[in-house]
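And then chain A:
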Amino acid sequence: MKRLAAILLALPLFLPLAAQTPTPTPATPRIRLSTTTSTRDSGLLDAILPLFQAETGYRVEVAAVGTGAAIKLGRDGNADVLLVHDRPAEDLFVADGFGIDRRDVFYNDFVVIGPAADPAGVGRTKSAAEAFAAIYKAGAAFISRGDKSGTDSKEKALWKATNLSPAGLAWYREIGQGMGPTILMAEQLQAYSLADIATWLAMKDKVKLAVLSRGDRILFNPYGIITVNPGKYPATNLAGAKAFADWLTGPKGQALVAAYKINGEPGFSLYK
Partner candidate 1 sequence: MNEALALLVSGDAETWGTIGRSLRFSLFSTLFSLLPGIALGIWMAGRESGPRRAAVAVVGALTAVPTVVVGLVVYMLISRNGPLGGLGWLFAGPGIVIGQTLLALPIVASLVWSGLARLDPRFHETLATFGVRGARRLGAILREGAPVMAGALVAAFGRVTGEVGVAMLLGGNIRFVTRTMTTAIALDASMGDFGRALAFGLVLLFIALVVNFTVHIMRPHER
Partner candidate 2 sequence: MNAECLFSVEGLTLRYGAGPFCRRALHIPALSLRRGQSLAFVGPNGSGKTSLLKVLNGLIAPSEGRALFLGDETRSSPSLRARSVYLHQHPWLFAGTVSYNVAFGCRGLSRSEVGARVGESLALVGLAGFERRSYRALSGGEAQRVALARAFARGADVLLLDEPTASADAESTGRIGSALAEAARRGATIIFSTHEEDFARACATRLLRLEEGLIVSDRESGS
């Protein structure tokens, strides 16, 4: 009896040892990830990075700035891996030799938001370019990020597609700020704007605005992940960058991205 009791009492001491899988400790645990404010504001990284870190033992430091600045961080060697959404700029980055191994990772889209009353009649247009032209024609208030971000580049590309130039006109307000403040100002002034779907979903319950144009191919917003070239910057954590890119494009990472919802709707879509 006494021996049985002793064994039973001693058992719990062995359980923790059996349950524990040791966390790997990589040689260089710090990965510097440069990404955009929209990506950060979507909350995706907050949701999936802890899982990546727990699984691999890496520690990801996120620098979230405008797309232009995010790519510049890569050009200056201040990041190991980039997660951005501006294909032309990404291609240039690789062509100039600063990046290797660019991969598609997921995508979402942009939407044209505006006042529910829709004075410019954007809801009746059939394409994004038509929507922008309608806004120009009506001289309706429009908030532009004006900060050289990915969203800003897309907006500028859309104006180019309409052959119209709103710069300097009174109804076109460039504010030089991130997506969140842009949406808030659009609400305050009951103005139109171009928003990325992730930030919009996160904020739509807080503001009195509506999605008025969506689905046009040109509003497609593909994300790419690029490893910084260790040939240019030897201090780059190549192993860490590769580990992260592999994980994010691999089954585990992709499943988590697909499952990530913002206010009940999926924030991102996968390439099939």
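Just so we're on the same page, a contact is a pair of C-beta atoms (placed from the backbone, for glycine too) under 8 Å apart; a residue touches a chain by one contact, two chains touch by 3 or more; residues count from 1.
Selection criteria: all candidates are chains of the complex that A comes from, given by their letters.
Computed from a prediction, not measured in an experiment: that's the story for all the values here.
Between chain A and the candidates 1 or 2, a touch occurs in this complex only for 1. Remark: chain A residues 65-66, 68-69, 72, 146-148, 168, 173-177, 181, 185, 187-189, 208 touch candidate 1 in the complex.
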